[in-house]
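Every protein chain but one is kept in place in this view of the complex.
Per-chain residue numbering starts at 1, and chain names A and B are given in the order in which the chains are listed.
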Amino acid sequence: MDDLFDDFDDMVAKKHQTEGGVSTPTTPDSAPAASEATREAEFMGEAGLAVTGQSRMEAAFGSGEGDDTAVAQVAKIASDTSVGKIFHQVYRPWNGKLNTRWVRNWAILRYHIYGLFSKGHKPWPVMTKLVLFGVLITSLGDLVLLAVGAASGTEEISRLAGISRGNLYGHVLSFWFRNACTYPIVTALIIGGIISEDRRNGTSALYFSRPVNRRDYAAMKYLSVATILGVVVLFTLFAYYVGAILVNGEGWAYLIDTGLLFLGAFAAGTILVITYTSIGVALSSISQGKFFPAVSFLGLILGTKMVAFLIFWLFESSAIYLISPYDNVAHVGQWMLGLNYTYEHPASWSLVMLLVINAVSLYILSARVSSLEVTRE
Amino acid sequence: MIPEPDDGGLGAGDSVSSEFERQIQEAQQERAADLIESAGAPQGASVPEPLSIPGGKQLQRIQTQAAQVLRPLTDTVWSKLDRKATAVAEFTLRQYRTKSSTWVVLGIGVLFVGMMLMFYAEAMATGYEAYDNDGDSFDWDRDGYPAGQEKRLGTDPNDKFDFPDPELYPPDDPSVWVNEDGFDWDGDYGNRNQGHDDDGDCTGEGWTNPDSWSLPGNKDYNGDGIDCNARYRTNETGQIILGILNDPNVDEDPDEDVFIKEALHRAFVLGFGKIGFVFLIGIFLPLFLATGLIRDEMDKGTLHYIMGKPIARAEVLAYRLLGYLAVVWPYSTVLILGTALITGFIAPSDSIFRFDDMAAWLGVLLASWFVMLAYGTVFCTLGVISPKFGLWIAIGLGVWEFAMAMISLGAPNFPLSWLSISHWGIEIVNCSSILAYPDQSWMAAVSETVNWGEDAPITGFYSPPTIMPTSAFGSLLISIFMLLMVTVMALFIGQASLKSKELN
Partner (left out) sequence: MIPDLSQTGEGRKEWAPAPEAPHVVLNHVTKTYGRVIGLNDVSIAIKGGVTGILGQNGAGKSTLFKLIVGRLRPSSGEVMLFGTNPFKNPAPYSRLGYVSESEQLYDWMTGLDFVTTLARLYGYTRDEAKARALHVLEFVGLEDVVNKEIGKYSKGMRQRVKIAHAMVHDPDLIILDEPLAGCDPLARTTIMNVVRELGAMGKTVLVSSHALHEIERITEQILILHNGRLLALGNLHAIRELLDKHPHRIKLHTDEPRELGRSFLPHEDVYGVRFPNPGELLIETNNLSSVHQALPGICVESGIRVTGIENPDDNLESLLGYLVEGRA
């Protein structure tokens, strides 16, 4: 490319010389005569050399592999403007220092999560924030009940809401009311525009014109959703567990007794968060706008559950629950917590199905993100 | 005034293009001049600029052609409606056709129905094993005689050495004592005294010793003053059977295959209608298809193409909904009637096709139509009222309806669910099934009495009419009225909102 322009410059110069009108050489000052130091200085605007009259253009550069060899290009103006001008392109390595990869990725993550609290980050819709807050409060409902029980001294309530396999399971995996109403809707609202809005508004170009590669972009989007969901599901579980211990004034032995149960519930909750996030982000990556992915997610989670429920009720084939992501997580959760199964098929089937669902979702996500157009679609 | 940058790159390009334009114009003026010369067209006074450009003559020609083509307008109501309503509706339909989401959503619906039918066909193909509910076909003492026969003949069923004379009474095949005393029901709602002791183990009829100790001591356990019968507890009108109370050993061993298959079939109609069409397809199809009807157009800024026509805004909303209905109504009709046709051949029946189901399926159809009408209007209106928050409200409403539908299935008399659309849709399915099968409540009561529970899931899907417990038909009408009310109100609000909306 460089050579091409040099050749062209030479041709222009020769033409002028043969015409005889102009005697001064018309080659741009970036011709081989100019020293490397001058170029450098001009590019950086250093060494007292003014950069006036020069248009400067920095190329958008991709990143990932090849941050080291990334180049910027600078347009230089030809000195003779009487016959038109040629912008001489000089390509040179970019010598600046790039922040490490994780810092760049953290910026993306931070953009999404801080946006929930403060301005200047992702402007989440007010409704999303409100629902998120409401769900967070309802997720702490069992803790509130426990506190009420302790405050009023009603043992019934304390016993009912205290730590048990059922209650730990219920906090993360109960269908009614958490997985029918609160967790799916909050997921739907969060994943609604997470990638699809970027596609629709063309803002994905803002990411991809920076040293952020697509895999990092997708991973950070995924992590943002998972983090928010994690707070709603897992943090509240932790709060409930700790709260129950404090409220009842239990000792260390109690912690050892129930610690494993808590870890089991925590692991089950993690699986729930991961599964919901995978499905949601994948749906967001294949659609445009906020609405379609949100409704599709609700349709997928609640719809498959209801279809499975209907078929099981009518025809008693428990394996139909394999089509429902929620039931797969619930089944695996029951296995982890050592509860009695409410399903008749083996839990390993559900586990396999969960892996399949997550794998398919992640495949869709990565395939879509890697083929994402960086223009407004 | 900012001085022109001397020969800036852009300026140069501009002058080139204007030069280009000028050349084109000159060429066209020349052509026009030629034309004027040849045709002798008069010079217009009002426009000093190059005049009879080719387009002008063309337009005159076109207009005379058009005048020949155009016919006078007829102004019947139908032709007016045809022009505007069908234009908008047709446009809406074609718009749906270009969206992949439409096909995905409709495809998933078909997939769901197909899956349901597969399960249904499999369940109908497998027979339900006859089960000896009272255990009298079993030969407890292993003397070769089933317990029922021994009791009738007065020997001890638990004593190996006490059995009837084999020469007088050869041992019965055990299957004789299975399903030997099914439910007897004459369909007369007025008569609460039903049931008959077919095998005589309550009345002692046909027994060698009517005073046998194995006959029940209290033959009027249900206390209705009649020995060895079943008393049917009904509602006030006697139309709905709430429960069955049997005297001992009456109707104690019904035929599983007949009962369960019949109950399963009816449960399928109910469950399919309630969960499948009111609940899943009824909520999600409108959510996908109707929410964006006006809202998406406003969002994209294309609404003014339609609104900027001599057609009232309220009409546009109505016709857009018409286009939506033109998709979802035929869709649900085809699915429901298709299911009705297929199950009609598979279902247990005396004839080759089960015509009695048609009324129930029509009820499902009715429910699906009105529910989709109501949801469609409500979701569309939400999109009109607030393009920003309407979608979130629609999603929230969807979840609310989902929850209410669950409540409506489980506890139909919980009045909170009356505030939902899904409740009334479920009610329509319920009531029409009662009208289609007058003994629906009897079937449910039998399932409950025999405790078939999971085998015959009809009790889970059936519930007596809620709003007017005495009349299924009244409840049906009220439910339809409620859905229409919701539709009209939503339409009214949506139209009012659209009328005052600025299309920026």
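Quick notes on this one:
Basically, contacts are C-beta pairs under 8 Å (C-beta built on N, C-alpha and C of every residue); 3 or more make two chains touch, one makes a residue touch a chain.
Predicted model only: the values in this text are computed from it and were never measured.
By the touch rule given at the top, the unshown chain touches B in the complete complex.
Only one residue from B:K160, B:R233 or B:H304 touches the chain missing from this view: B:H304.
Touching the omitted chain from chain B are residues 1-4, 6, 17-18, 20-21, 24-25, 28, 44, 46-51, 53, 55-56, 58-59, 62-63, 65-66, 69-71, 73, 79-80, 82-84, 86-88, 90-91, 94-95, 98, 300-302, 304-313, 499-500, 502-504.
The rule is short, and it goes like this: only the chains that are shown with their structure count from here on.
The touching residues of chain A, when paired with chain B in their complex, are 81, 84-85, 125-128, 131, 176-177, 180-181, 184-185, 188-189, 287, 290-292, 294-295, 298-299, 302-303, 306-307, 309-311, 313-317, 320. Against chain A, in their complex, chain B makes its touches with residues 7, 9, 12, 101, 108, 112, 115-116, 119-120, 122-123, 264, 267-268, 271-272, 275-276, 279-280, 284, 287-288, 291-292, 388-389, 391-393, 395-396, 398-399, 402-403, 406, 454-455, 457, 460-461.
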